[in-house]
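Worksheet: one structure, shown below.
One protein chain is absent from this view; the other protein chains keep their places.
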Amino acid sequence: MGTSYTALKEECYYANMELNRLGLVIYTFGNVSAADRSKGVFAIKPSGVPYEDLQPHDMVVLDFNNTLVEGKLRPSSDTRTHALLYKQWESIGGIAHSHALYSVAWAQAQRDIPILGTTHADHLTTDIPCTPPMADALIQGNYEHNTGVQILDCFRERRLSHQEVEMVLLGNHGPFTWGTTAAKAVYNSKVLETLAQMACLTLQINPQAPRLKASLIQKHYDRKHGSDAYYGQEPN
Amino acid sequence: MGTSYTALKEECYYANMELNRLGLVIYTFGNVSAADRSKGVFAIKPSGVPYEDLQPHDMVVLDFNNTLVEGKLRPSSDTRTHALLYKQWESIGGIAHSHALYSVAWAQAQRDIPILGTTHADHLTTDIPCTPPMADALIQGNYEHNTGVQILDCFRERRLSHQEVEMVLLGNHGPFTWGTTAAKAVYNSKVLETLAQMACLTLQINPQAPRLKASLIQKHYDRKHGSDAYYGQEPN
Amino acid sequence: MGTSYTALKEECYYANMELNRLGLVIYTFGNVSAADRSKGVFAIKPSGVPYEDLQPHDMVVLDFNNTLVEGKLRPSSDTRTHALLYKQWESIGGIAHSHALYSVAWAQAQRDIPILGTTHADHLTTDIPCTPPMADALIQGNYEHNTGVQILDCFRERRLSHQEVEMVLLGNHGPFTWGTTAAKAVYNSKVLETLAQMACLTLQINPQAPRLKASLIQKHYDRKHGSDAYYGQEPN
Partner (left out) sequence: MGTSYTALKEECYYANMELNRLGLVIYTFGNVSAADRSKGVFAIKPSGVPYEDLQPHDMVVLDFNNTLVEGKLRPSSDTRTHALLYKQWESIGGIAHSHALYSVAWAQAQRDIPILGTTHADHLTTDIPCTPPMADALIQGNYEHNTGVQILDCFRERRLSHQEVEMVLLGNHGPFTWGTTAAKAVYNSKVLETLAQMACLTLQINPQAPRLKASLIQKHYDRKHGSDAYYGQEPN
């Protein structure tokens, strides 16, 4: 028998399984959450459970202050990061975290992913930010909460909009992505991994490859996301 | 019930699905079109529809001036590029555009792919051209039409034959390929991606790897495409 | 009809098949063993048998002095290495050896894999050690036994705990991994290959990428393995 969170748990479950199916995570790495803004809660993957054993009813439901609402399993160890982002960024409905190879490689290299082509500009107009390593005091405090703080600080300092830039690299760690739904957050994780691999190969072929010029960045972003967008089937 | 464009739409549909099956595109990236020269039209993928949702009857039919002939969905945002190439190059019957990783990497590196071996020479006798980034005035004009103009200009300036060189890289963007049929255009996209990966690895192993010498280029091209070709089963 | 080793052979068989399924070995490369400490024996893959032909009853059972206990086939050529590690390290219950690409590449490069990120620190707190090439006298002696000696020496000299560091690279050769069970040993082989690929890509993007700082190493290791671990579902 379902609860009032059954649909939310299913959304969360399918998004987690998709992250695995896309090859972005192995074993118990990674986690996806899905929020229900009307109820003020989100569902998240339980900690350390292999994808092949997951069931929709295993998802854990919490509110945005990280208080358990429903669920028998311990939630993902990264849950506090999700909770803080939901609390501060009211427009987002899903968050994904993976250990995808190329995204992690850029995070470990502590480098922003430069915008080198139109595939990148189809999704965002800036480099993909990589946060610096966390200060020791914050690591020894509420680490996962402070991971969220670090993402928020990065976006504030760089004046980035979390509605336009739906992805970040945590220095030395790996990617977090988000979106209006959990499915969109997972989509952004796959896009990020693709952009990370393209940038890596581009700089291998030409270490002096230039950034995409401003006019092309704007053109490609606008045709998908601008007020006169003409990509896709939905009216804008 | 079919229309007089049913067969053309099916050709277009299967070529698009093949582009996805070959691993050259994810999500809604990429597009393939197929032309019917006797009717003066081409069918193309609708914009922003995921491959798993595509149906043959979703394909959009237009003439070579980009006028809609049949279809309920908005055509690919790159449609004007296809239209112009069909209009100017009367021998081609199919065009494919992807965001395949290694092809995009060379395009973002703004480098021609040098002819380094016989796999390349089996398909064309020159480097694979990469166009320079488009001028700002053209970007802000009819961008997709001008993308076609840029390809035509590149071939004219370099004195390349579009019947011998069936592929190009758009600088900062990615590959366009074509051929007598949509299936052949997709084949050329896969060949291009393979040549792009081989060239990338070759220069990693030996940054001074020499171009293939003229006699070997000619030999390999001629045994497949020359007047005395002896590759394959068809009489020449 | 089974013997008293039937369950052990099945554990060993399934772990070997998993090594193959994970893409870490091809043909007859690699081998996994599983120990039964209560009986003082281990089961291991027979030598040179392709994975698709393997059956659970083909596994060979030996004691920790390398004496055959049960089995009709010749055991893996690396059996003496397994026997010595079981004899000296009483806490381990499974060992895996593969020729996975990135792990072998680091072994052939004769380089420790530096700890560059949290994916690494989730599993161990040190660089992954690579032993130096074996001395000629040892190669010409009891080679596989001496391979085990070399691993033991490496851990002793570097003051590494085989319970904390469950993996090693044999210089010029490839990876050995272990754990409390054969399945855990195989898991560690996959983790090692992932870390090897991440480190390779990281240094490609930034040859000066710094090691993970001590506070982050400790934090990530402790949240999974420390006395107050909060990762996963098991009580600690």
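Per-chain numbering from 1; labels A, B and C assigned in written order.
Just so we're on the same page, a contact is a pair of C-beta atoms (placed from the backbone, for glycine too) under 8 Å apart; a residue touches a chain by one contact, two chains touch by 3 or more.
Every value quoted in this text rests on a predicted model; they were computed, and no experiment measured them.
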Chain not shown, its touching partners among those shown: B, C
Residue in contact with the excluded chain [from C:108, C:125 or C:215]: C:108
Residues of chain C in contact with the chain not shown: 26-29, 46-49, 73-74, 77, 99, 101-102, 104-111, 133-134, 136, 139-140, 143, 172-174, 200, 203-204
Residues from chain B at the interface with the omitted partner, ascending: 116-119, 187, 190-191, 194, 197-199, 201-206, 209-210, 212-213, 215-216, 219, 223, 230-233
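As a convention for this text, only the chains that are shown with their structure count from here on.
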Greatest separation from chain C - chain, by CA centre: B
Numbering shared by both copies at the chain B-chain A contact, with half separating same from different: different
Equivalent-chain rotation between chain C and chain A, CA atoms, steps of 5 degrees: 90
Separation of chain B from chain C, taking each centre as the mean of its C-alpha atoms, in whole Å: 47
Inter-centroid spacing, chain B versus chain A (mean Cα positions, whole Å): 33
Touching two or more other chains - residue numbers and ranges from chain A: 204
